[in-house]
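Missing here: one protein chain of the complex. Every other protein chain is in place.
To keep things simple, chains are lettered A, B and C as they appear, and every chain counts its residues starting from 1.
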Amino acid sequence: MTAASPPAAAGPVSRPHRREPAFELRQRYGGWADKPGFLGALSTVDHKRIGRRFIVSAFAFFVLGGILAALMRLQLARPDSALIGPDLYNQLFTTHGTTMMFLFAVPIMQAMAVYIVPLMVGARNIAFPRLAAYAYWIYLFGGVMLYAALVLDVGPDAGWFSYTPLAGPEYGVGKRSDFWAQLITFTEVSGLVVSVQLIVTIFKLRAPGMVLTRIPLLVWTMLVTSFMIIFAMPAVMVASTSLILDRLVGTHFFNPAEGGDALLWQHLFWFFGHPEVYFIFLPGLGFVSTIVGTFARRPVFGYVAIVLSLIATGFFAFGLWVHHMFATNVPELGKSFFTAASMVIAIPTATQIFCWIATLWTGRIVWRTPLLFIVGFFLILVLGGLTGIMLAAVPLDLQIHDTFFVVAHLHYVLIGGAVFPLFGAFYYWFPKFTGRLLDERLGRWNFWLFFIGFNVAFFPMHILGLQGMPRRIYTYAADTGWGPLNLISSLGAFTIALSVLLFIVNVAWSAKRGLQAGRDPWGASTLEWATDSPPPPGNFHPPLAVAGREPLWEEGGIAGRVDGLHDDPPELLVTSLLDATPQHRIVFPTPTIWPLVAAIATTVLFIGSIFTPWAIVWGSIPVAITLIGWFWPSKDETLKHRKVEVKP
Amino acid sequence: MSSTRHLRGTHEAARGAAAPGAPLRIVAVLLAVLALAACEREARRFEPPVGKAITPPPIRMSAIQPAAIDTTTTIAPHYEVNAYALSEGKRLFSWYNCNGCHANGGGDKGPALMDDTWIYGSEPSNIYATIVEGRPNGMPSFGGHIPDNELWELVAYVRSMSGLVPKSAAPSRNDDIQAKKSENRLLPEPPQSSGVPPASERSQ
Amino acid sequence: MTAPVTPFADRPAVIDAAPLPSFAFGHKSLMWWGTLGMMAIEGMAFALAAVMYFYIWSRARAWPPDVLPPELRWGSLNLLILLVSTIPNEYTKRAAERFDLRGVRIGLVACILFGIAFIGVRALEFTTLNVYWDTNAYGSAVYLLLGLHTVHLVTDVADSVVLAVLMFTDRIEGSRFADASENAMYWYFVVAAWLPIYAILYLAPRWM
Partner (left out) sequence: MNRAHRAACCAVGALAPAAAAAAGMHDALQPAGPQAGHVHALWLLLLGVCTLVYILVVGALLIGVARARRGDERAPADVASLAQDEPRLRQSVGAAIGISIALLAVLFGATVVTDRALARLPLDGALHIKLTGHQWWWEASYDDPMVSNIFSTANELHIPVGRPVLLTLEASDVIHSVWFPDLAGKKDLIPGRTATLALRADQPGLYRGQCAEFCGYQHAKMVLYVVAEPAAQYEQWAAHSRASAPPPANDETRRGQQVFMQSTCAMCHAISGTIANGQQAPDLTHVASRQTIGAGTLPNTPSALAAWIIDPQLAKPGANMPPNGLPPADLQALVAYLRTLQ
């Protein structure tokens, strides 16, 4: 059962919606099949197509953000450099941070989840798939808006944190900060919607038999992350809304002279901003758990401990936000509390790291590129975590806060903790996405260049910070002596760029000529490997019931199949929250263009409201119309539904 | 907020295609308009676009003197659509203590600037001349004390106080006691009297 | 039913879903959970707006600063309307859960009338706040809270209208009743959200 099936197995059914004519698809997959052609592509509600799109777009934004970073490193490579002026530089670093946080890190984790989670829990689609389509379009339009703005010299220039008053009505001249604030609205709507879908998918669409203690660790991380997003993201939405109101209609939320307060912004922003670090980094831990388990050829040690640490992290993450504000006159007692909290949160992460090390000690290791990236993850993240503890110590933080030391720290945590596992995940799931394996040799080059480049680029920044180099400066004088280390750092940055280029080449080449992967190239244990690569529309025909935590490893881990679900209209089995016993069937939405149209209407509303508050009024009319169109059932659909209807 | 609706809509929602063409075009047009406005509005001109030298205050008898019209048509527009120039004008308005007499444009010793009456004309060239040459009854001459580009920034800002510049470029409120509606929220006050009616001057 | 195409299809059938119901009410239904999720998000937004209100209060010398607190009558009337509106709301919910089409139609129409009445009074409410959003930070916070709630109000009423119209067409199926019952649940959220907001806007400045 664990042996990879021969290439032939991936023959006719791989990439069905590319190779087969529409009627055949419809015949085979009933209501799961997309409409043919371009319109079909625009109106798909298949979580795999949406997820793939989401991943590719988020990666594209990663590359764009990286290009901005390269430009900054170019400017900082030499002292007194005149390449880039302050005005442009401020737009560059603001857009870089905003892109990486709001358009890459969070979305790509959710995008991976949109693709993988339904498969891992044995569902035939994600909950509310039309909403997934809407979330993707909204996200895409928001990102495009940001870069259109940057090109038009309206790129936000007050930092990704947009502190007031610098981003406020008096000092944030023009419309730059408004575009930032609206980008937040776009990405948050998208992010929040996807979190709700993931939670519902994980709660209600698990395969029969997948009781809580059999949920794969990656799914657990996505569940915790989604809950964190639901409670953290509203903070930044409220904040950015208040900012726009201050700028557009003259409210006084952040105006000290009229009873507002500049620090109110920082509290709201970091109440979101700190948890955000964790909901970028937790999914990374999920990838690590998955890959470590598969390539150590044994279940990850300490399943319960890891799940509990994830949940603990989720809670603690909300108790740390003030450690971004230690320099702003926080009361002594408060400081000690937040120091303690910031140190305590290291324990759950440490626990997981120890569990993985234990797993690797006792496993039978298979060296493949994904595992390579995971080892890189350990070497980098542990260092980043330790500098994090240094930053949690208030007195030391007051020295290194807002210096390049912090730049180094956050990149060690986010690139080490999220991007390395993510690349591991790309190598690991690419065969499931496309039916073909990524090239191993290119993969190793990709890894080593990334790993070396990363450390060369970011390690020196620790020292620069200690030597007094503040963040967000567009240039520095030669006599500060910061030149040599900055030059080294820039060289490292370009090495990273090279390795990412290699990765893109690898993807482009392997997608066409890579080895046929077959169903389960890694001999992995979770359900996504129980269906074809790539999975057909509707994922499982028929759906399966599980009887173990590692369904494909354990004897009898696959209990059997589920009968009696229609494919036209497409039906799913809804199971109970705790013990995943069947509760009822549910007819699923079919492909439609309305999510796209609604997203366009919403985009008009959001962008309009940058310029006039009245856009909220007139803009809501097309939104309402498109939503009613989306909402309105057609006659034949209704009849179809009635045909299969059984009242509770 | 609205996402609630989508969520609650999805399940029932079941409906075929409706061409996205039209809305797309609308968006395209919006973006195009945005594009045109954006660049002019957002540029930060740290270097003055016109000659750095402080031009000697031109002696003008009336607003319809060629030089005036010339500068108005060539220079002033650059400033009036540029958010940075307008905000600089607002900063200088208080730095050079125009508030002392004009009280945030509300008027005090000096006339109100946020209304629709213009004793010496509402044309940029008129305002420029007023600042450079000064006027009887208390308006001092700032000629030679304020560089040319700052003069034009002040001119643009003064006009913004009557809503005579694009809303999207006009300054927003200050982080300060709320004295009046910010310039980007003012309704345009079409100038009532322009030019220089001698009568009105004597009446001052 | 199409022929099995994915692996493991040869395993024995352990579950036959055919006899299971094709939709469900309450916590068994996906939509119920989805709505709950959205309520969590929006509840969080309300909570944060309230926190902003009190944060600004904590930095003020007097409260409300230099203005009178909002006049009680319209806000209180709205409180009354919302509380009463829970009666037709509950009626609609129950009618839906026993598939009583006529009852659902009547109930929904009643709910909509209440909603419209509330929106009307809300308009008057805005005229008696004794402050504007740009008067000071207090005014801004008041408008934020009230504005947020108004948005939910309007959207839910609009949603009910669409659902009601649907209920008078031939597009009726079982799950439509589940939607009616979830719509009722969402209205409860709008009501529940108003209680603390009313207390914050109208009572706190007077009695705290």
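In the analysis below, a residue touches a chain if its C-beta (ideal position, glycine included) is under 8 Å from a C-beta of that chain, and two chains touch if they have at least 3 such contacts.
Owing to the predicted nature of the structure, the values given are computational and were not obtained by experimental measurement.
Although it is left out of the displayed model, the omitted chain contacts the following shown chains in the full complex: A, B. From the options A:549, A:566 or A:585, the residue with contact to the chain not on display is A:549.
Touch with the chain that is not drawn comes from one residue among A:36, A:256 or A:564, which is A:256. When the full complex is taken into account, the listed residue touching the unshown chain is A:400, out of A:205, A:230, A:400 or A:527. Of the listed positions A:39, A:144 or A:389, the one in contact with the omitted chain in the full complex is A:389.
Across A:411, A:462 or A:584, the residue that sits in touch with the chain not pictured is A:462.
Contact residues of chain A toward the unshown chain are 1-4, 85-87, 90, 158-159, 163, 165-166, 170-171, 256-257, 261-263, 295-299, 301-302, 305, 327-329, 332, 335-336, 339-340, 343-344, 346-347, 350-351, 353-355, 357-358, 360-367, 375, 378-379, 382-383, 386-387, 389-390, 392-403, 459-460, 462-463, 466-468, 470-477, 479-481, 485, 521-523, 525, 548-550, 553-554.
Residues 44, 46-48, 51-54, 91, 95-96, 144-147, 149-150, 175 are the ones on chain B that touch the missing chain.
Please note the rule applied: only the chains that are shown with their structure count from here on.
One simple way to say how far apart two chains are is to compare their mean CA positions; for chain A and chain C this gives 30 Å. Taking the mean of the C-alpha atoms as each chain's centre, chain B and chain C sit 44 Å apart. Within chain C, residues 30, 34, 37-38, 42, 134-136, 158, 166, 175 each touch two or more of the remaining chains. The multi-chain contact residues of chain A, meaning those touching 2 or more other chains, are 128, 192, 196, 246, 249-250, 252, 255, 258, 631-633, 638. Listing the residues of chain A that touch chain C in their complex gives 5, 13, 27-30, 127-128, 192, 195-197, 199-200, 203-205, 208, 230-231, 233-235, 237-238, 241-242, 245-246, 249-253, 255, 258-261, 264, 267-268, 519, 530-532, 535-536, 539-542, 544-545, 558-567, 571, 573-574, 576-577, 582-587, 624, 628, 631-633, 635, 638, 641-642, 644-648. The touching residues of chain C, when paired with chain B in their complex, are 30-31, 34-35, 37-38, 42, 134-136, 151-152, 155, 158-159, 166, 175-176, 179, 182-183, 186. If you check the complex, the residues on chain B that touch chain C are 1-5, 7-8, 10-12, 173, 178, 181.
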